[in-house]
Each structure stands twice: as C-alpha cells, then as structure tokens.
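One protein chain is absent from this view; the other protein chains keep their places.
Letters A, B and C mark the chains in the order given here, with residues in each chain numbered from 1 onward.
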Amino acid sequence: MLDADFFRRWMVTAAAAVDREAGRLTELDSAIGDADHGINMRRGFQAVTQALEKEPPGTPGAVMVLAGRELISKVGGASGPLYGTLLRRTGKALGDAAEVTAEQLAGALRAGVDAVAALGGAAPGDKTMLDALVPAVGALGGPGSFGAAREAAAKGALDTVPLRARKGRASYLGERSIGHEDPGAASSALLVGALAQVAGA
Amino acid sequence: MLDADFFRRWMVTAAAAVDREAGRLTELDSAIGDADHGINMRRGFQAVTQALEKEPPGTPGAVMVLAGRELISKVGGASGPLYGTLLRRTGKALGDAAEVTAEQLAGALRAGVDAVAALGGAAPGDKTMLDALVPAVGALGGPGSFGAAREAAAKGALDTVPLRARKGRASYLGERSIGHEDPGAASSALLVGALAQVAGA
Amino acid sequence: MKMLINVAETVVADALRGLAAAHPELVVDVENRVIVRRDAPVAGKVGLVSGGGSGHEPLHAGFVGPGMLSAACPGEVFTSPVPDQMVRAAAAVDSGAGVLFVVKNYTGDVLNFDMAAELAEDEGVQIAKVLVDDDVAVTDSLYTAGRRGTGGTLFVEKIAGAAADEGAPLERVESIARQVDASCRSFGVALSACTTPAKGSPTFDLPAGELELGIGIHGEPGRERRGMMTSGEIADFAVDAVLEDLRPTGPVLALVNGMGATPLLELYGFNAEVHRVLAERGVPVARTLVGNYVTSLDMAGCSVTLCQADEELLRLWDAPVRTAALRWGC
Partner (left out) sequence: MKMLINVAETVVADALRGLAAAHPELVVDVENRVIVRRDAPVAGKVGLVSGGGSGHEPLHAGFVGPGMLSAACPGEVFTSPVPDQMVRAAAAVDSGAGVLFVVKNYTGDVLNFDMAAELAEDEGVQIAKVLVDDDVAVTDSLYTAGRRGTGGTLFVEKIAGAAADEGAPLERVESIARQVDASCRSFGVALSACTTPAKGSPTFDLPAGELELGIGIHGEPGRERRGMMTSGEIADFAVDAVLEDLRPTGPVLALVNGMGATPLLELYGFNAEVHRVLAERGVPVARTLVGNYVTSLDMAGCSVTLCQADEELLRLWDAPVRTAALRWGC
C-alpha cells in the first residue's frame, strides 16, 4: 500500500530530478520552444516541495491536490496548468483514503492524464507530454509495473524526436520541429522515473 | 609657378589618397574617437572633386576657396569646419593671382594653419591635425621643399602616438588616448603627401 | 551575454519596483505582480485586463491607463502569468460592469486565462475573453496551436480600451475587440536571437549574414531562414505576407515595431520601405506608429502589423490615451 509519505517522496524525488535536469529541459525548449521549460519546472517543483514541507498533507490525494495547486499558481506557461491539472486530478481521483494500492494509483493517474488531454486538446502523436504520459499510464498497473511505466515514458519521450508538433509552441515551427525531443515529454519521463525510483523499481 | 590646374590636381590627388586610406582613418578614429573620420574625409573630398569638375575655378585662390566651402557644407563633424577653414583661408591668402610661387603657397598655407589653430583653439602637442600641419608648413618654403614638408607631416602624424589628447573627442579618453595615432594628423599627412606628389617631389 | 540586471531570478520583480518608482499614476503590486491604474475601478466602466510573459515591454504594463488597459499581469520572462494574478486584477478593476480579458493566443496564456476566468466568475465577476491571433507566419490549422498574438495586441488593447472608456457595455467592448483582432495581421523578422536572463545565451543560433523570417516574440526560431536582405526586401516580404492574408479594402493603421535592439534610426528607415510597398500595392495608410512596442528582449529585428480600420475604429484609435508607453489627446 502507498501512503501519503510515498507520494510526498515521489514529489521530492521528482523535484530533485527536475532540478538536476533543468538545463537539459531548457535546452530542448530552446530548440523548438522558448527556452524556459526547465526553469518553469524547477520553479514549480521547488514551490511544491516547500508547500509539502510547510504542512504535510495526511493523505495521498491531498498531497497530489496540493502539489497540483502549487504548480497552477506558481508556474504559468503551458506546463503550469497542464501539470497542475495532472496532479490535482490524480489527487481528486485518489479520494480521501490514507493508503492506496498501486492499481488505484494507476487508475487515478489515468484520470489525471485524461484531464490533461481534455484541457490541452492534444492527442498522442502531437509531440507533447502526452507522448510520455499515455504509454506510462498504459504500462502502469499492479505493484510490479513501475519499472515498465518508467521505460514506457522514457521511450515515449525519445519517440517524439521524429514527430512534427501539432500543439504548443513547437507547432509554430512546422517541419522544423522534426528532429528534436519534446521538452514536456522529457519532463514527464522524469516524473514517471521518480515514481519508479520511490517505488524501488 | 603653380597655376589653378596644379591646385586642382592637388585636390584630386588628395581625394584619391583619402579614398584609398579611408578605412585606416576610420580605424584610427575608432580607437580614440567615433569611427567616422575616413568616412567624413571621403564624403568631403568627393564633393570637392565634383565641385571642381563642375565649374573649374580659374585661379589657385578660387580653387582652394571652393574646396574649403565644399568641405564646410558637406562634411560636418570637427574635421569639416577645420579642414574647410584650412583650405578656404589658404585660398583667401592666395588672392586673385593666376599663378603663385611655392613661397606664396607656403605663406598662404601658414595663414590657413593659423586659422585652424584659432578656430579650434588647439596647439601643437594637443594630438590633433595641427601636429602634422604645423611641422609641414614649417618645412615648406621654396620649390624644393615639398618633399621635406611631406616627411615632416608624416613624422608629425606618427609622433602623435605617445601624446595625450587635449582637444577633440580623443581628449575624453584622458590617459587612454596615449598609444594611438591621431586620425586628423594622419589625414593631414595624406593632404601634404598629395601636395608633394603633385609637385613631383 | 551581459545584462543590466542583478540576478535572473529577480528581473521581473526589479522591473516592477522600477515601474512603480517612475509611474505614481499606477498601483504596482510587486509581490502579486499586478499593475492597476490608480483610479480603478471606474464606476460603470468595463475593465480591461491583459497580461503575458515578461520580456515584451512596454507591452502590457506600459499600456495601463486611461483609454487603454485597466490592469496588466506580467508573468516570468516569456512565461504566461498564473491564474491568481488575473483573478486579483479582475477583482481590482471590476466596477460591476464586467471585465474583458485580452489574451494572446499561446497555449500557456489561453490555459491560465481560462482558469482565471472560471475562478473570477466564481467570485462574481462577469468575464469576457478575446483571443489575439494576428501572426500570419503561423498557419491557423489543425496542425498548429493557431496563429500567435503579436503586434495586433496593441491595436486590440488601444481600441477596445477607448470603447470601454466611452462607457460601452461588456458585450460591445468584447465585439469591438474581436473586430480589431479580425482586422489585424502581423509578420516579424529577426536579425538576431534574444537572450533570456535565466538561460543567459541566445535562444537560437543565427549566423552572420542570415535572418529568420516569421518569428514570434518569444525567441522562437521563425518559419524560414534566409540570407541577409535589405530593409526594402524585408518590407516587401513582410508587407506582402500580411496583405496576402488581410486583403484590406480600405485604409489601414500601421505598426512598424522594433523587436527591442534595433535602433530607431533603422526602424524609421524601414518604415519608409513599408510605406513604399503599401503605396505600390494601393493600400492607404491612415495612421502609423513606429517604435519598440511589442518586443522580444534584446532581439534585433522588426515586425509589421496592419489593422484595417473603418471610421469607428479610427475614431477609437484617435481617442485620448494616457499610459506609460502610448499617450495622446490628453
């Protein structure tokens, strides 16, 4: 069973990964966007860890809702509302339970990813974070599936390279967006990787 | 005896020299001024040759007065009024004679250089065009003295390198003006060199 | 890259402190990043709120004041602001007549303003929105996020702002704003990339002797890279790109805009070429604005925005405006 502390550690681990990889995310965004994705994610996840430290929520759902709210009110850009919605809707789907199963987490994350797709209007193949998130939640299921989700997200991110962007800033580039990894897909892979790490996968 | 054609050829030869060396003059002005001296001189002497071609004046004095007026109304900057005054006053001092001697030219040029000193308030050693002009008119006298004037002007220009500027833009630099040749002294050396060339020295 | 800053983290807050020091006629909330005209809310008047990433100054804060915006919300550099800012701004300027959000069409701006609209309406403020999408360099199709909002924003904010100051109701201010957006097209060209304070190096690499055609205002690369062109050739290309899409049937307002680092001397020279092309194409120009209004930090380059203006839009354009960056008639 996964408790509030597990989710808190997921967020803290994700924050560390984002901090470490911020330069790379910004470089990716520099090629096909506006060179701020790493900076945005770092600012957001710093706010998340600070908020979680200040008054640690007692349930998995509350951790995720708080994290999502922080992203929405601190990040801005496209990634702020999208990642904020991902975490907040995941949290809402987790409900009030003090502990949840891996299966419940998988289901809640699927709801979160659906909300991202609804909000941003993107589909897999559009060269966005969904290209990492959708395969990841597809692979996620029981307790042993965290490693598979990490692999799926990482592969999904890399698979954005040959795609032509249809959403977000990169879409302005048309053909010129081809040949670059999508920064949001790369950061999604980091988040899923952090989850796998905390789960010991 | 030197006739109007001699003075016209002097101006045309000077224009060619200025045109050839414009880049160097601008580079010199770039180091201790505002990077336009070559451009200014080229614009001015192009106007001078055009004006002289249009209706060639009949006397040495008229050639120089016309050339001076052209510089004043086409160059601007410090060098426009100063070189314009140099030529105009030289021309006035030459009077209406159809031909003048080398001695008369030397005397008239001295009057022109004096007018430059009066207008700009500079003295030899201030790191200006006067550092080439004053030694040149000092060396100038009889028919055989054109070569000596050229040498004196060239040496005077080079001798500005260790000087600290006290007039013009270079004076703003204080100590930092030391170590660079004054662009106006360099262009003066070109004018005196053109005179010597036309005189066959 | 050298910048006149303290540290990258504080550039936006520092600029807001400096804005407050220079403009006592504005209320600048540095902590919450909201700039409001001092007399807001004006009784009976519709509020106009805009915002977006910083780095485009004077847009938007420089356009807050009588005759234009009621409030502006600056985000981090090139990052749209967060919903809390717009909600706060809407509350500060709403007189009960409602608030129009002027939103440049970028995914981030759209999502954050949408969230803000929901929250503000929860708090009882009536919200209308207009999306500005004037940049013809982006094709508006299923395969893009739609055209970007660039120079047209200035026309929307000025003209809708004048309508609001005249006392037009929210639906009317909104419909005028939409009309202006529909009448505006822009095209931008970069001679150099810009450098964000946080990144510290140029956002793209533009070799000597090349330029980017069809750039946005966020340091994104453009649609196409070409060998260097003269001012006249750039004017031909940019104006034709705009006209192809706009096909004006009457006089236009022209914004000849610098991207931030192009000297005014060059910009005025470019304006001469823009007017030449428009004359050649038979398009009369009613008004021209030349300057750095919708910028991209220290990018060298320019953009052209044309706005077809009927008599009503022209009248509203000419109406008095008193802001930090745009001022006439009062």
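To be clear about the criterion, a contact is a pair of C-beta atoms (placed from the backbone, for glycine too) under 8 Å apart; a residue touches a chain by one contact, two chains touch by 3 or more.
Just so it is clear, the structure is predicted and the values come from calculations on it, not from any experiment.
Looking at the complex as a whole, the chain kept out of the display touches B, C.
Across B:A16, B:A97 or B:L119, the residue that sits in touch with the chain not pictured is B:L119. Within the full complex, the residue among C:S50, C:S192 or C:Q308 touching the omitted chain is C:S192. Of the options C:A177, C:V283, C:A300 or C:L313, the residue whose C-beta touches the omitted chain is C:A300.
The missing chain lies against subunit B, touching residues 26, 30-36, 39-40, 43, 72-82, 119-120, 164, 166-169, 171-174, 176. By the touch rule set out above, subunit C reaches the unshown chain at residues 1-7, 10-12, 14-19, 21-22, 54-55, 57-58, 62, 77, 191-192, 208-209, 211, 228, 230-232, 234, 256, 260-273, 275, 285, 288-290, 292, 295, 297-298, 300-302, 322, 327-328, 330.
One rule holds for everything that comes next: only the chains that are shown with their structure count from here on.
Averaged C-alpha coordinates give centres for subunit B and subunit C that are 53 Å from one another. Measuring from the averaged C-alpha position of subunit A to that of subunit C gives a distance of 31 Å.
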